[in-house]
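Everything on this sheet refers to the single structure shown next.
Excluded from the complex is one protein chain; the other protein chains are retained at their positions.
Order of writing sets the labels: A and B. Residues in every chain begin at 1.
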Amino acid sequence: MSLDSKVPQGPIKDKWTDYKNHIDLVNPANKRNIDVIVVGTGLAGGSAAATLAELGYNVKAFCFQDSPRRAHSIAAQGGINAAKNYQGDGDSTYRLFYDTVKGGDYRSREANVYRLAEVSANIIDQCVAQGVPFAREYGGLLDNRSFGGVLVSRTFYAAGQTGQQLLLGAYSAMNRQIGRGKIKMYNRHEMLDVVKVDGKARGIITRNLITGEIERHSAHAVVLGTGGYGNVFFLSTNAMGSNVTAAWKAHKRGAYFANPCYTQIHPTCIPVSGDHQSKLTLMSESLRNDGRIWVPKHMKDVEAIKAGKLKPVQLAEEDRDYYLERRYPAFGNLVPRDVASRAAKERCDAGFGVNATGEAVFLDFASAIQRYGKEAAHVKGLDENDAALVKKLGQEVIKNKYGNLFQMYEKIVDQDPYNTPMMIYPAVHYTMGGVWVDYNLMTTVPGLYAIGEANFSDHGANRLGASALMQGLADGYFVLPYTIGDYLSDDIRTGPISTDTKEFVEAEAEVRKNIDHLINNNGTHSVDYFHKRLGKIMWNKCGMARNAEDLKSAITEISELRAEFWKDVRVPGTQNEFNEELAKAGRVADFLELGELFAKDALQREESAGGHFREEYQTPEGEAMRRKEFQYVSAWEYKGEPKDAILHKEELAYENIEVKERSYK
Amino acid sequence: MNLTLKIWRQANANDKGKMVDYPISNISPDMSFLEMLDVLNNELIEKGESPVSFDHDCREGICGSCSLYINGEAHGPDRLITTCQLHMRTFKDGETITIEPWRASAFPVIKDLVVDRTAFDRIQHAGGFISVNTSGNTIDANTIPVNKQDADDAFSAATCIGCGACVASCKNSSAMLFVGAKVSQFALLPQGKVEATERVLNMVKQMDEEGFGNCTNTGACEVECPKGISLENIARMNREYLSASLKG
């Protein structure tokens, strides 16, 4: 099958408007006869479910958590971008579009990104109308902050809990529809397969995580808003339950999987403290607004700090290496995430890491505390030269801006970041790759849609900060509800979809077979044992820097580990009960397949772009070397084992942006 | 560290359940509480025993999944954190730690330490929203200025993560801090004032139907709340409710 992105013709700024004017609609009376399944209730899934229900469709929404409000979108901290230009600093739809395409290292689809930038402003209007309490200035208007990779302030935020507030907004919109009976909510249900009837997605098979019951659910279309697959690395900033299963099952049913190797390694996370670690904690990128990143200039100081003989605050300014400011004077500490992460890795690989494991750099707020403190003292008419007073006032300002993050850091690390610099290190955070979708957000399976982080479309090879929330809500509130109508307009006479057809029976049987195998396997090791091993392979060989040799051995190792898993995993308990190990086993089984495809994708992409850095392809200064011949989306078709997957290419054309070397110097 | 864990084990909703002792050793003080339970569970699985079920997801204190009653307190002895943010350095070597599920009739146990908190969702279905369609065709976000103090207070109320520690800590299993926070968030914002009357009446009605107890102002909820949601929100809900009752 050839890939048709279905991008409409015409000038980029009119594409979406013209397209909306011409697509087929479903009249309100007919919408009542159409069912839509939405899997996942984060920003994308939740907003889509609410909007589709408002439009009149019968929505069935599914989440594996005990409430839609717990989807991992809730953990997004820093903010959401929108081209509102409230600050009057020259922002525009085009500039947001430009920044996003450039930030993605010219590996995203122009038309999708432009549309995203276009609807971004509506998101803010919508969320404010829903009662999302964004931060405001004293005049009562909305406040903005700056994020990495851009030169304007376009990020709207609610302290360090923007994702939470936006998700609760989408959740409240869902609640209204659940209350009206337009959404039927299935909590603690995990999707285990997509059911195709006559080539179209017509339903899903789920497992009720409380009773273990396997259920069939039918609909006229299925929407996946099931997030990313960063947990393939075991350690990531994702929630423990975040998984690839829904997307992977869709892949196995014919949906192409695009760019699996594009992973975002976030530069500011709390470093790993030991083998027991189950997850990593992000410190919002917004901290780079005020925090300066450094390591000591001299090795003797590194050693003294490691040995506890020297406190970081005691090190003189001239003995510190603010390496981001040094290497990228134009953007400084606010370079994009991929650049900042690689720079940290470069310093740590050179031996300048500041903690026991040698994998940490400092994020220092001392100068921001000074600056804010002086400003506050000036405003209050107090003595600007009183060091203690300035420090106190400065700390108050920092506390107002980032209090919850500082508290989180202190609880985990047991150090007070107001008085000593934070230690940070990059960690897996987001996956730009995902299920391939066309302009309508439909996958290669008719009637099967993927939105939010689950799809691949908008961020190319690297996502800019505060753009994930934007994309999730844009897809769910403003894009999918239109485009899905175009497809569903053919279904007004279809009537209810039966779940008794042989396709449903077969899909259910397959799901049961898998579960039976896992339960009866009686191996020797727990699911986590395999997951941790997979994570180690991924991090060491498919992490921040990759090379052909490592990737080849990763492919072999993962495939061997997968065989071992199926032979030796032990899942206690039965299938007919609340059994978290069983749920985890199913997820890890899918990660073990995805991981291999990931490595295979990374191996075929012989260039460096965004989050994908191939050691063989770098400039003499150690920057990423993009190659023109790889200006395509790699979309993989499932053919049994991951090693047999077939590569399809969607060539990327840039008509509105000149493809240049991506420089932040 | 070596510890003794006393954990509530209950196979399912119909099982009677009991406390079971588990010794555990070689625990690092840098582990989080849930990582300590991960260690226990791995040991149990490899020994062929059934692991302890508990709710958890984000492990960074924001999703509100984790919900353990540790040594007689919701989310353990530390303040302003969830169970997943509690670290073993809070405990002493050799200590006995009692771990129980949230106890409330409105939160029935599903298994071991996992409880059903959908009562909270149903309260939200009854009115935890502003009735505005998600068409995006609303007025510009800056058309209505919001007083900064009100916006900040609304935000503070909105930081509730719906974990249920307030109910678990309250001697009456009252859900008023949870409901008060949601009512307050909307009552403080101009957008939310339009349907404030019906909202508070409907949410309180649903709260009562779910079987939560009455508030007696002990203040335990505020102390145990991982997000430090203030009792002022309950007072505000009381005001809103009383004036709504007079109107309605």
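Heads up, the rule we're going with is that contacts are C-beta pairs under 8 Å (C-beta built on N, C-alpha and C of every residue); 3 or more make two chains touch, one makes a residue touch a chain.
Just so it is clear, contacts and distances are computed from a predicted model.
Here one chain is missing from view; checked against "Carbohydrate ABC transporter membrane protein 1 (CUT1 family)", "Response regulator", "Succinate dehydrogenase / fumarate reductase cytochrome b subunit" or "Transport permease protein", UniProt names that protein "Succinate dehydrogenase / fumarate reductase cytochrome b subunit". Within the entire complex, contacts from the absent chain reach the displayed chains B. Which of B:Tyr69, B:Phe91 or B:Phe178 touches the hidden chain is settled by the complete complex: it is B:Tyr69.
The chain that is not drawn here is touched, among residues B:Asp38, B:Asp55 or B:Glu100, by B:Glu100.
Contact between chain B and the absent chain runs through residues 6, 8, 19, 69, 71-73, 77, 98, 100, 103-106, 169, 171-174, 176, 204-205, 207-208, 211-220, 223-224, 231-232, 234-242, 245-246, 248.
Just so it is clear, only the chains that are shown with their structure count from here on.
Distance between chain A and chain B, defined via averaged C-alpha coordinates, is recorded as 26 Å. Contact residues of chain A toward chain B in the complex are 47, 50-51, 54, 65-72, 74-75, 84, 86, 119, 122-131, 133-142, 158-159, 161, 164-165, 168, 171-173, 175-176, 178-179, 185, 187, 210, 237, 239-241, 273-274, 276-279, 281-282, 407-408, 411-412, 414, 477-478, 524-526, 528-529, 570, 572-573, 577-578, 580-581. For chain B in complex with chain A, the residues that touch the partner chain are 11-12, 28, 30-32, 34-35, 38-39, 41-42, 44-46, 48-51, 53, 55-65, 78, 80-81, 85, 87, 89, 110-111, 114, 116-118, 120-121, 124-142, 144-148, 151-152, 154-155, 158-159, 161-162, 185-186, 189, 191-192.
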